[in-house]
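What follows is part of the complex, with its chains left where they were.
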Amino acid sequence: MDFTHSAKSLELQQRMQQFIADNLDPFEQEYFQLNEQLNPDTNWRNWQVVPETEALKAKAKAAGLWNLFLPDAELGAGLSVLEYAPLAELTGRSLLYPEVFNCNAPDTGNMEVLYHFGNEQQKAKWLTPLLAGEIRSVFFMTEPGVASSDATNMAATITEDGDDLILNGRKWWSSGVGHPNCKVGVFMGLSNPDNPKHQQHSMVLVELDTPGITIERMLTAAGESDAPYGHGEVNFDNVRVPKTNLIQKLGDGFAIAQGRLGPGRIHHCMRCIGAAERVLEMGIKRAMSRSAFGRPIIELGGNRERIADARLAIDQARLLTYFAAWKVDNVGVKQAMTEISAIKVAAPNMLQDIVDMVMQLHGGAGMGPDFGLMRFYAQARSLRLADGPDEVHKGMLSRLELRKYK
Amino acid sequence: MDFTHSAKSLELQQRMQQFIADNLDPFEQEYFQLNEQLNPDTNWRNWQVVPETEALKAKAKAAGLWNLFLPDAELGAGLSVLEYAPLAELTGRSLLYPEVFNCNAPDTGNMEVLYHFGNEQQKAKWLTPLLAGEIRSVFFMTEPGVASSDATNMAATITEDGDDLILNGRKWWSSGVGHPNCKVGVFMGLSNPDNPKHQQHSMVLVELDTPGITIERMLTAAGESDAPYGHGEVNFDNVRVPKTNLIQKLGDGFAIAQGRLGPGRIHHCMRCIGAAERVLEMGIKRAMSRSAFGRPIIELGGNRERIADARLAIDQARLLTYFAAWKVDNVGVKQAMTEISAIKVAAPNMLQDIVDMVMQLHGGAGMGPDFGLMRFYAQARSLRLADGPDEVHKGMLSRLELRKYK
């Protein structure tokens, strides 16, 4: 249980902090204003990327702060999950940062799937441009028609037809599908209904301009459109792809997903922790700088206790996420299920609570658009449902706990 | 402490329920879709009212379900605060209802101010069309530049200049200012800085087309634009109004506000309770109708306990709000301060918790746009800051409690 930051990780953290201070901090507020102006509503057909983004990406790439999530030493930086964790925390401090460093969900997860499970042809075609930040991707999993908290409910179909696979069904919460550069998706569907429960689904790569794919609408998540990424509801009507687009073989969907979700959840949670640190900082600054009833707001009522509670909650969540990362690195995802489910509950709830508290410290401004607190709320609130709702992860935690007594 | 629904109130409740079932329920979903289409973003200059709204208002007026909040027997229905409370609950079940019945905040509060404190000329000019539902109004109170939780911080000025008053300063969270029919506002500002603390401010009526008024932007509140009502940030630059627009006399602002806020808070809280009932109903229906892991979601984990907790919380909040209403009716607002502050904390927090729980029961759909849960979240979240944040009301509660021991 050694969470010491390695020299490599530490050095990258310092460089990333410097990069953020030099390039992103001064631009962040402008970015969100520009983004809002460019993408005023949920009509994704006109969505645009803030133009400066590409230049920032190029700068980050040049600075070697690129694809750090990927464990590969050449394609990424060869970081373990634990080594990447504090970097993920840094990227979580603003919703602008992840894309700049090419470590934005769901691309990271999709790249990991391609890296670990894609064949050479698939890698060449999609992993290479994804790693270059030239295209973006989407993961088609959740469905409006079924309770997707039980992933085995997934009902969209993949059927064989000669050398092709035919995709049918409806997906939603397809995050990132609205981005102008989003070109490819990983589609998970029911291919082998007669197999055992966790071998019935497969993953297929599908390009977004394939006939039969319709983005029906873009959903707001907790009030946020997340433009220009977006969360699409997407219909698949006899979408035909070649069998060479199948990842691994039919029925392997859940096996692949399992590998994808472990590190992905750790990244999500570390970003939550970074977000929480940022939000707490905002709360303290605001509450120290404004006065009511003759005293700085920070001195009123239980405010200082709430700061203490927040510090406690953040530090606990960080250590537990480090522990999950360490276990993934050292004993593997399967042995880290308790910790992965635990942080998946702890981190987003911690963030949601702190955001709510800091909103209150801000007064009316807290729930308004100026401080971006609602974006962090949306992040936390969504994550309590995405990748398995709290309740499913608590179910996993208790199942593993009770197993000790059987 | 008699909370018995009077025959008059009961009869109106039944009629309102029938009216809702016949006219509003079937239209509600369409209304929100139309409203979103008409008002896709925060650019209020183009905001429109869903056309059917006027017809519904006419129908409600014809049905005698109009201005029920107003205690006046002729202008309203002569209902006490307690008699109106269950009607306010009914109107709270949808964010569509209040305007239909002409009992939308902040108009109700403004009409009460005019009714109780306006002179005949003011009433004729503004109360009459407000009661007719022909115009709408706004309350200019909170300011971006100061911690408005301490209302004595308010810094916008009202200065005398011959027969006129000159208004200067910046207000925000001016709810309803975006509505096409919004014509008049009540402006609260600092007029007598040398008076004792609670006699320094005044209330002045100001028409929105008066030169010097600029709506700078429309704020989203917890992610919602609340179009076509909106929450404006409004600049006042040497806005000149005749002294006849002054309500009561200079320095009376807080005295008037006190009278305005009591019943208004009770209405807010009853609407929260109606909203909570609606949301709980949605959660139960959803959780009974979808299955995961082989069982209806309602049967999983702690879901049934959460339903029980919600029922308990709603019933407690309702009774406490009835009690506050009863005290306002029977011993006056001043003697009901403990209960008014108590419900102002209890009801919005209860609603926020239940919305959060029901989001979780809905899965991904819960935080999306389809079920309108985020609108109820926004209502609850905003109300925990508006009309005094939770912490200020807890401060009031404890002050009154400690006073017993001095």
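Here are some notes:
Order as written gives the chain letters A and B; numbering starts at 1 within each chain.
Keep this in mind: a residue touches a chain if its C-beta (ideal position, glycine included) is under 8 Å from a C-beta of that chain, and two chains touch if they have at least 3 such contacts.
Only a predicted model underlies this, so the values are computations on that prediction, with no experimental measurement involved.
All together, the complex described by this structure holds 4 copies of its single chain type, of which 2 are visible.
Just so it is clear, only the chains that are shown with their structure count from here on.
Each chain gets a centre from the mean of its Cα atoms; for chain A and chain B, those two points are 37 Å apart. Contacts from chain B toward chain A in the complex involve residues 40-43, 142, 144, 146-150, 153, 172-173, 219-224, 231, 290-293, 297, 300-303, 359-360, 363-369, 374, 377-378, 381-382, 384-386, 389-391, 394-395.
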